[in-house]
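Here the complex is missing a single protein chain, while all its other protein chains stay put.
Order as written gives the chain letters A, B and C; numbering starts at 1 within each chain.
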């Protein structure tokens, strides 16, 4: 084969702060669940550059990432099926912001977020979803519509969810190659996020020396460069969260965060230390 | 880890004829396009056992597989976006059956078949799809409904496709492991087919010695055993069609088929030879 | 009663409720249900398939986060565990907040997949260790997922049981009411009545929840502890001194 994939690294490969600068204040930002590869180093860069007014959509839940962004004042609104620290309990800054009414929380349920992203992925205005009826989520979501299933003989109400099209998807993965292909393994919700979002920014553990699409063993877990706007290398970029398959969560670090973030002053101290260490 | 995945090979691993016997007359059978891994050896076994009244849905197109099944009298109806022999022109038996009116052809378009399977995959009664309006496909498909997009201010007609739930999905892949996991690489329409179908039957080139889900490099291209009813080993089981990544199409064999199948007598001769060779 | 810890006792009680299922999934932040599913799998001779959210080794899914919900929609998921910040006598579950949504008195993480899975999974086991009037309320203040649905609502699943640190209830979907089934050792029917905020049915004589068998305890402390530690390292370390 004579063909070599485009050498677009120069255009697509940024440093971490340049990547974070691509996320403007007010952006509608999709972020993955803790088990998917969370861009924690990029999150700290966002806090450093004092991002404001972000509208998060968690795919479908979040933990420490959303909590830090909320605590640092970066977030205006969050659409989520759940924010918590897993084994370490409630997410303190999310909980405090919810109680004080300072955060606009758009309640969702996991399959609704997946389906609404799939609607954008497919270029359709909505997706149907079973369930939901009789829940107070519907009252919280005037954008969700109940119709009668047009294929049923008698009344069969079901919910239609409007497409969710984030401005930007942000996540952390193991590799990017020089063409901008990104290896996500079996974390396919990252592909859906990227397909649905207008732009996708990725941090990776390392550059992959070769073409991720050239070999079937890597191609089947690869998000093609078609969807990737820019990437930055951030070694251990999910820390203290895990990058499943490569490293586990740093349990002690998350526990310490869970304790510190319970108070405003503790969170301020944690943030200050973290950002100074990262600078 | 103490856990070993269930050793269900004994239950799930069949020989080719036993696999074909699991496809009853009249079954609603989903089959993949030529580039996905077509179970040609199993197709010959179906012809051998004189299957009758199959209702095919091609995902989203077919070639020699549908043509042989039609020519051999196994097919009552076919839902398809296209049946042809690619570089080798029209599919002769499909074309002849269409002209004689002996085959019920349900016209479709590729993304409609993918979306209707995704509806079953998601357990929803329908999926919306853009396009289609003003095409004569709509006239052929009274089961497709046009509604006004409930999220648009003014009239915005779009098509709803009812879910397609095949009785059985049948395809050929590279490996199955002893637990019944099947490696499909990047041919993810095979996963959608399997998710949508009530049962899935697979032929594979070889048994994989190990757990396809244990390693991330194979797991990302693996259909889990949850969806796999039974598998049979059939070396070069896609022949003369390709198994992309492993072997190319046998161009001479397909060309010969294309010529022979032009006449009833030529097709009869071809079938006879093929089945005698396989027996 | 043998020397089972409180959590071990609950793990066995929950495992009993999913016996015979082909496929059981466990959601976020659920170490006790996770251990129960792993135990039930071990006791089934590995005939049961278990999907543990957040696990790589004990999760067959390869189609991303939606596959759990899609497979439930396909009817391929037999049982699921669900918790609740509040649970009421109609088995409504609140995972969101107590009080007004924009200024709540208490805030929980969120509804997760409950609003969907409660409809789609035939056997949903409610589990909440804390058994107080704070949790088991007359009426939840936010319905994340309703316990029952009126006729005409497409619903193939729902709650079948509620297990707490004190007892196990069964849920009667037709009547929309719980019935006290068994009491854990050391707890009484009067105590349960006093600590439960909602009304429920009860037999005049309530049986005891059977204790863990020696075989179950051996499996929990060996194989299950090792398997669980991948996803719940803190819990496994606290409970059994096990690292992943």
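Quick note on the criterion: contacts are C-beta pairs under 8 Å (C-beta built on N, C-alpha and C of every residue); 3 or more make two chains touch, one makes a residue touch a chain.
This one's a predicted model, so the numbers in the text were calculated from it and none came from an experiment.
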Legend entry - Neighbouring shown chains of the undisplayed chain, as defined at the top: A, B
Inset, instruction - Consider the whole complex, including the chain that is not shown, and state which of B:71, B:111, B:162 or B:237 touches that chain. - result: B:111
Legend entry - Listed residues B:26, B:157 or B:210, member touching the removed chain: B:157
Legend entry - Of B:13, B:91 or B:261, the one touching the omitted chain in the full complex: B:91
Inset, instruction - From the listed residues A:12, A:93 or A:122, report the one that touches the chain absent from this view. - result: A:122
Legend entry - Chain not shown: contacting residue from B:14, B:31, B:59 or B:163: B:59
Legend entry - Residues of chain B (touch criterion as defined above) contacting the omitted chain: 33-36, 59-61, 80-84, 86-88, 90-91, 94-95, 98-101, 105, 107-112, 114-115, 118, 129-137, 140, 154-158, 186-192, 244-245, 248-249, 251, 255
Inset, instruction - Pick out the residues on chain A that sit against the missing chain. - result: 1-7, 120-124, 181, 188, 191, 195-196, 213-214, 216, 219-227
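The rule is simple: only the chains that are shown with their structure count from here on.
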Legend entry - Approximate Å spacing (C-alpha centroids) for the pair chain A, chain B: 35
Legend entry - Geometric centre distance via CA averages, chain C-chain A, whole Å: 28
Legend entry - Sites on chain C at which at least two other chains make contact: 56, 61-63, 66, 69-70, 73, 120
Inset, instruction - Pull out every residue in chain B that's touching 2 or more other chains. - result: 122-124, 216, 219-221
